[in-house]
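Some chains omitted; the rest stay in position.
Each chain gets a letter, A, B, C and D, in the order it is written, and its residues are counted from 1.
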Amino acid sequence: MDAELFDGLIDVALKEDMPRGDITSESIIPLDSVSRASFMAKEEGVLAGIDVARRVFEKIDSGVSFIKALEDGRAFGPGDVLARLKGSSISLLKGERTALNFMQRMSGVATKTRTFVDAVEGTKTKILDTRKTTPGLRLLEKYAVRMGGGVNHRFSLSDMALIKDNHLDIIGSVSKAVKRARAGIAPGIRVEVEVTDFAGAREALESGADMIMLDNMPLDQMKEVVDWIGGRVPVEVSGKVTVENARKIAALGVAFISVGALTHSFRSIDISLEFEGRSGR
Amino acid sequence: MDAELFDGLIDVALKEDMPRGDITSESIIPLDSVSRASFMAKEEGVLAGIDVARRVFEKIDSGVSFIKALEDGRAFGPGDVLARLKGSSISLLKGERTALNFMQRMSGVATKTRTFVDAVEGTKTKILDTRKTTPGLRLLEKYAVRMGGGVNHRFSLSDMALIKDNHLDIIGSVSKAVKRARAGIAPGIRVEVEVTDFAGAREALESGADMIMLDNMPLDQMKEVVDWIGGRVPVEVSGKVTVENARKIAALGVAFISVGALTHSFRSIDISLEFEGRSGR
Amino acid sequence: MDAELFDGLIDVALKEDMPRGDITSESIIPLDSVSRASFMAKEEGVLAGIDVARRVFEKIDSGVSFIKALEDGRAFGPGDVLARLKGSSISLLKGERTALNFMQRMSGVATKTRTFVDAVEGTKTKILDTRKTTPGLRLLEKYAVRMGGGVNHRFSLSDMALIKDNHLDIIGSVSKAVKRARAGIAPGIRVEVEVTDFAGAREALESGADMIMLDNMPLDQMKEVVDWIGGRVPVEVSGKVTVENARKIAALGVAFISVGALTHSFRSIDISLEFEGRSGR
Amino acid sequence: MDAELFDGLIDVALKEDMPRGDITSESIIPLDSVSRASFMAKEEGVLAGIDVARRVFEKIDSGVSFIKALEDGRAFGPGDVLARLKGSSISLLKGERTALNFMQRMSGVATKTRTFVDAVEGTKTKILDTRKTTPGLRLLEKYAVRMGGGVNHRFSLSDMALIKDNHLDIIGSVSKAVKRARAGIAPGIRVEVEVTDFAGAREALESGADMIMLDNMPLDQMKEVVDWIGGRVPVEVSGKVTVENARKIAALGVAFISVGALTHSFRSIDISLEFEGRSGR
């Protein structure tokens, strides 16, 4: 991972947490005090953000050594060491919270994604994310989805074309919508259409849609539509997908299942920075 | 709420979701199409972020009218309308996801806070937040905590003094730590000390701590310490606090209970933008 | 055109041309002097950038009135008035050069694009631009291409997939390249492959390429390939395309012709700001 | 050349071309693939921008080695190698277009400037540029003018004083304009006046102008004016200057000839990045 991509965000986070330094640590800890510490998992999960954590300390104090014990994308259990740090005690204390705030959330996303990926294991179906991400952190959260084994759907309204129910309500015709999209959108981009029933899927396909999203469709209807499409274009399923029903949906042969909860309702994974020892006064 | 304070973040979010516009809507929806839509709650919650949502649309298109039906801090139930919008269909479609990404998360924080505030209702105890916030969104999440009825603890390492276990491990003495902090920190700031047992609390108080945090202490021990302190300084309790045990802790007469989960493990509240009608071609 | 999209660039340009005002005009022209002036074409062309020019003056002085006489995308001849301005003489003098520097270049791109679009008129072929744009001005130049009647190809290396000769040299196999691209790239994006001969085109198509670019191919060979593909995927032609041969290429039935020269070797169109009259001291 | 001066612009250009990386190369090229490549000229020209190209790669990947074969300001012919690169294949592919977009344009400006400089060789006349530069790229284009052997005229409306026809129309009197400019402008700056005939030149000189610009004047009239001024102040000629008539103008003994076309109608010089070899999987 090229953590420098996230330098802007890391700078914002450090400025937010330390506009004028750490007044407690700077007042009471000697400048020459040196500590060792480890990032340790307190529960099971999939790691994401270890390089962001490393970069946090690099920016605070280039003298802190940060040795990764695990790479992003790997699973861990309670008690597992994720990285070992050594350096100025003050620097370690300064970076602790910001590094954890990144790593705990990112690992939360990766861990949630992995449960869905595991649920469809052995099928050809891939787990997609959505645009339901934390404002300003989309790239970071989509990176975490990849670490969990998921595939990224569109990054923004500018980079892919998805004709949704609201568009169709307004314009009133699938075929008109697809035609206009195809004419107005760059040739390298597919036109995907969201449909809610068989008729919609048929109209979309016949209008030239390159990809079809089945939204909130009952499983049996979904099967009917997927069978009828017969692989002519990739099919994505979205809406009310749970770890429980994901496998059944995958078994229908759909190419993609998209899950908003990967980024909008994950839980932070419990990780802590354990100070192991120190030298100095 | 002065939503302009968050203009920087809103700009980042809009740039993130629309670096070059909404290619789908711009291709297929006529420029002169006008729609009405409402933000509608799909479940119970406490509102936060309605002015951020308003500001999102203001920035996209000053011609969109946005009428709030509810103010931040108010509770709502499923089906409740939060705001009514009218304007260019394209503009409404462009702002929908970004406005929701803010409002659903912020309402999630406010809702979670309210459950804790309700749990200690009738006592003098206040619910505090922590620094366990999403990187870059701290001000926004702390605002949401206030909307839920909570009180903000420190905003950063620069604005208050909290001597934690790691500090004490390194420096080795509570009284030395408190003395140094008092000498090095601005006169207008209290020195708070985190302790885990009776001895620590006694040493902190006798060293001149202005405020004491009891971390992860069993309830009976907590009671003993609180009784001994007897109101000489405010007491804060932190660690493993749940909605279930919060009331018992409050009953001991502590001034504050701090809860990291307010901002690190809230769940997005389900809200959607319902298009009600439209005019135009 | 939403000229506010280009505010960042306009700000840079104004700062560049006036870090501390216009020392000549501010020294010698009375503050209350008012002038009328017109942007007038000195040669034939297609207009692009009139809203950027308007925005330049809006930013300098909101009291300047700027009445467009022509919209972007329209053709003009020598002597045609493009816009009429009235306002503070100093403000008009301050914005003159910056507005012209934008509008002359953008109209240059639009005009060059139009000659290619005219050359293929009556066919189904569309004229595409490339990434050979002026650093920092890509959005502006691609807008100008649209005003000339062209269609935008990819905006960056991040938003579409194009496997070029250098990729193939390195990876050594078209089918491996297409397979990897399909697996690694978001589902909404087509995989395009650049080929230079029949064998390449065949391998690309059989590997699952969604779009094929014929690079620097002789016309007869191009015809053979296009006929063989037979509309199964869209075909783009690139390399050594001139206004002279564009029609012949289009006649083969290709979907797209891309022309780097639209943005890398256009000529500024001659436009000037003619002061018509003035009032005041 | 201190390419770090242009870091802001290079960052914008890289962000523009790779907001989220190079999705094609990153999907299909192995991370450990290494390539050698050379920037090679495809036609004659004068080099400018080689350090900007170097800096582009430095910013993408500090592991890329970039050995200049030629320095800015030197002439080259077709087939000449300008620089040799070795490094990660992905990094080379990422920087290729952005580096070329800078270097081809800058060399275009330098090459065009050189043709004018050559035309007046042996005289004391210097070739000046103007403010007719690409918005945001003025410093870069003026650097390229110097590489071609030209001299930079003013960088902005803030740093030199030039009283033009529009000023005179508004204020109505050369002597009033010069007097006001002299009083209002910093002592270290000369006051230059643009004139179109003998009477104007005489009035300007007698009013105390420090420098006179003859705009669009016929050659014989120009001679009369230059002879009359007799070296009392430097003379600049502007308007309708071509490579053909530049020498005749220079022969009159003018100090400067300014040419807008240096920056507003140059042509990109054809340069390409040729991949020479590679190692790795």
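In this section, contacts are C-beta pairs under 8 Å (C-beta built on N, C-alpha and C of every residue); 3 or more make two chains touch, one makes a residue touch a chain.
Here the structure is a predicted model, which means the values were calculated and not measured.
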Full complex, copies of the single sequence (shown: 4): 6
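Going forward, only the chains that are shown with their structure count from here on.
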Chain whose average C-alpha position is farthest from chain B's own: D
Chain C and chain D: spacing of chain centres that average the CA atoms, whole Å: 22
Computed distance of Cα centres, chain D from chain A, in Å: 46
Sites on chain B at which at least two other chains make contact: 19-20
Touching residues on chain A, where the partner in the complex is chain B: 9-10, 12-13, 16-29, 33, 35, 89, 93-94, 96-98, 100-102, 104-105, 131-139, 156-164, 166-167, 169-171, 176-177, 180-181, 183-186, 189, 264-265, 267-268, 275, 278
Residue ranges of chain A in contact with chain C within the complex: 128, 151-155, 158-162, 186-190, 192, 210-211, 234, 236, 255-256
